[in-house]
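Let me begin by handing over the structure; questions about it come next.
Left out: one protein chain. Kept in place: all the others.
Residue numbering begins at 1 within each chain, and the chains themselves are lettered A, B and C in the order written.
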Amino acid sequence: MDAVSQYTTAKHPEHRWDFLPVVAETFDGSLNDIHGRHVHYDDVAAALDSAKDGPVEEGNVGGGTGMVCFGFKCGIGTSSRQLAERDGGYKIGVLVQANFGSREQLTVNGVPVGLEIPDRIPAAGSEPPPKADAAKVFEKEGSIIIVLATDAPLSSRQLERVAQRAALGMARTGGTSGNSSGDIFIAFSTANVIPLRGSDKELSIRLLTTERVEPIFRAAVEATEEAILNALTMGKTMEGVNGHVAYQLPYDRLATIMAKYGRRLAPALH
Amino acid sequence: MDAVSQYTTAKHPEHRWDFLPVVAETFDGSLNDIHGRHVHYDDVAAALDSAKDGPVEEGNVGGGTGMVCFGFKCGIGTSSRQLAERDGGYKIGVLVQANFGSREQLTVNGVPVGLEIPDRIPAAGSEPPPKADAAKVFEKEGSIIIVLATDAPLSSRQLERVAQRAALGMARTGGTSGNSSGDIFIAFSTANVIPLRGSDKELSIRLLTTERVEPIFRAAVEATEEAILNALTMGKTMEGVNGHVAYQLPYDRLATIMAKYGRRLAPALH
Amino acid sequence: MDAVSQYTTAKHPEHRWDFLPVVAETFDGSLNDIHGRHVHYDDVAAALDSAKDGPVEEGNVGGGTGMVCFGFKCGIGTSSRQLAERDGGYKIGVLVQANFGSREQLTVNGVPVGLEIPDRIPAAGSEPPPKADAAKVFEKEGSIIIVLATDAPLSSRQLERVAQRAALGMARTGGTSGNSSGDIFIAFSTANVIPLRGSDKELSIRLLTTERVEPIFRAAVEATEEAILNALTMGKTMEGVNGHVAYQLPYDRLATIMAKYGRRLAPALH
Partner (left out) sequence: MDAVSQYTTAKHPEHRWDFLPVVAETFDGSLNDIHGRHVHYDDVAAALDSAKDGPVEEGNVGGGTGMVCFGFKCGIGTSSRQLAERDGGYKIGVLVQANFGSREQLTVNGVPVGLEIPDRIPAAGSEPPPKADAAKVFEKEGSIIIVLATDAPLSSRQLERVAQRAALGMARTGGTSGNSSGDIFIAFSTANVIPLRGSDKELSIRLLTTERVEPIFRAAVEATEEAILNALTMGKTMEGVNGHVAYQLPYDRLATIMAKYGRRLAPALH
């Protein structure tokens, strides 16, 4: 947060009184030497400078590097939906940083994948683990960040309702939002541009009537579920601090399990 | 609530699936035979049928009939403000049903009127009082309903912030929102008409930028304070159920006290 | 609410100032002549008088009579879990009144049952349907009441967190909490008895540390999911007002579908 504040001030000095940074985190202390404080101003600035349009990298990237979900190596995931024309044709995009769930909970498109793969649990290295014992660290139900963006013209209240639906998409993957979860849901709309300082008295704003948000709710639930599954399947086996290792979900076994439960799986992309 | 639901259904059958009644109450059991259930459908219908524009009756009227605040007979009160032209010229109106506060708390325009009038406390009748003893009933810190209406084009979030400010206006009269208070603050705007069922995909809505709401906050605080003082000074001494009596604030003594503390008071209107 | 208030006052006159009724509802206007106002004081009193321990009736009973979920006849459902001894051995019970979901969403233990049974959709009678057209009425995503009771000694804040998890259990059945949903989640604990009027200054209260609530969260999610499935499978085909009909989920087809997706189903109990 310190670095973001410094960055925006340096980058946009004319708005240096206006920025309130929004920074979210999930705990990566099982794979990352978190107390080593290795992320510095330059890293944050480089990340912000390199933000761009286009495809979103998934898996072990950025804040996703140290993520573990359902006992598998996890990371960043993304997904989106476009509504039908009769529903306005709006788009909703979801980005998750997934770090939650215990193995036996993992559910992929309704299939109890976690129960089918009891092995490949994270392994503690020879060094003293970050907490009392590594099993416990990796076992612990963590948390998730879910960011939802849409071009539908929604009010702050409607966006809050969209953000609440993100929890329902998370639930479909088997998570029960554990005690230490600091699950963070953020939703925003790009439809209306609100000036930082309003010279005119009144704005003219586009807005959907309440009953038109229903398809957006459904899209938010679906895209959140898919984004989490993408974060999971795009994670790569990683050895972290002190020799601790988290293994990726074996895609071939996933395909076999899905078939066993009457589902098909798209061929692996990676 | 039952009666309101029945009324709206009868009156507007074409919208009988659409209405969700909003009904609020404050406890009048010290003066009213509340368990006698004397308000029936016809009373509610008559009240709704007679709703009209124009000056608002204050004091012992409607739901205000059995209200007691700061140990004085109280009731309905209203007040409004119009913003300066440079602030948009919007109006904000406040209606209160005031039933809170203990005598020593009463503060009128900053003057400790309650401490100056320790007498004229409500008196229990010869009949058994509604609760263990009448002193206790009248002593108890009750609650308040505050309804704020404005023609400023505010979002639901801005209105929520306006409603929060009503508590600050209440605080200026000395209330501390006691434990049994179910204080109810409702704010709404008449600026935009949102259709019940939206045929068009998008609405065009008027909205104020956030920084333009500040004068509305101030107006809401002021008008709420004034509405409560109006509810208080318009209350009329009343003998209620079982001989219990609540006395009105003596206006002449109020004037004397205000003068003692360097304030003037407008001549009584009643 | 009116009737409950009247009932408690009559039944426990010594506490007539103390009761604040909690009443929840879901909309049954597609099968019930809801505006006929057929539930009277005697019905409410009879229901309260007949409350008793023991097995809970499910399906088309009480408030469940007119419920429709996922386009099938639905109703009341219940389920419970007992924690392992090492987790305290606490019990959590869930009661639902389920009235939500569109057909294609229905998911039973992860299996897309709704997609597999596109037929048996509710049918409009010959009489004018309650709303513009019956299809629309039955299509609409409704809402759900979920009541969670536990003997675990939880604080109000912990109970609020338990109630939030109910939404995750609902999500597992496919619901996305539609726009017109007024989903109601209520959680309470029977562990501590708080006196209505405290004579002693301080209570001594049992309480779980925060990290001990995690198994309760999981139990709440699981039991909510199961209670909804019970509400669904215990519903009986019903012809309601104006000839509108909602059909029960065909249990034999459900069993076949579950098998197709690699799941077993317990033999029908009804």
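We take it that a contact is a pair of C-beta atoms (placed from the backbone, for glycine too) under 8 Å apart; a residue touches a chain by one contact, two chains touch by 3 or more.
The shown structure was predicted, so the numbers you read here are calculated from the model rather than taken from an experiment.
Partners of the chain left out, restricted to shown chains and counted across the full complex, are A, B, C.
Checked against the full complex, the candidates B:Leu168, B:Ile186, B:Leu203 or B:Ala255 give a single residue touching the omitted chain, namely B:Leu168. The omitted chain makes contact with chain B at the following residues, 107, 109-112, 141, 164-165, 167-172, 175-180, 210-211, 213-214, 217-218, 221, 260-263. If you put the missing chain back, the residues of chain A touching it would be 1-2, 6, 9, 16-17, 29, 35, 37, 130-131.
Although one chain is not displayed, its contacts with chain C can still be listed: residues 88, 153, 155-157, 194-195, 197-198, 201-209, 211-212.
The working rule: only the chains that are shown with their structure count from here on.
Here the chain at the heart of the shown protein, by mean C-alpha position, is C.
Because chain B and chain C share one sequence, their contact can be compared position by position; here over half of the interface residue numbers appear on both sides. With centres computed as the average of Cα coordinates, no chain lies farther from chain C than B.
Work out the mean CA point of chain A and of chain B, and you get 46 Å between them.
Here the spacing of chain A and chain C, counted between their Cα centres, is 31 Å. Inter-chain spacing, taken between the CA centroids of chain B and chain C, is 37 Å. Touching of two or more other chains is recorded for no residue of chain C.
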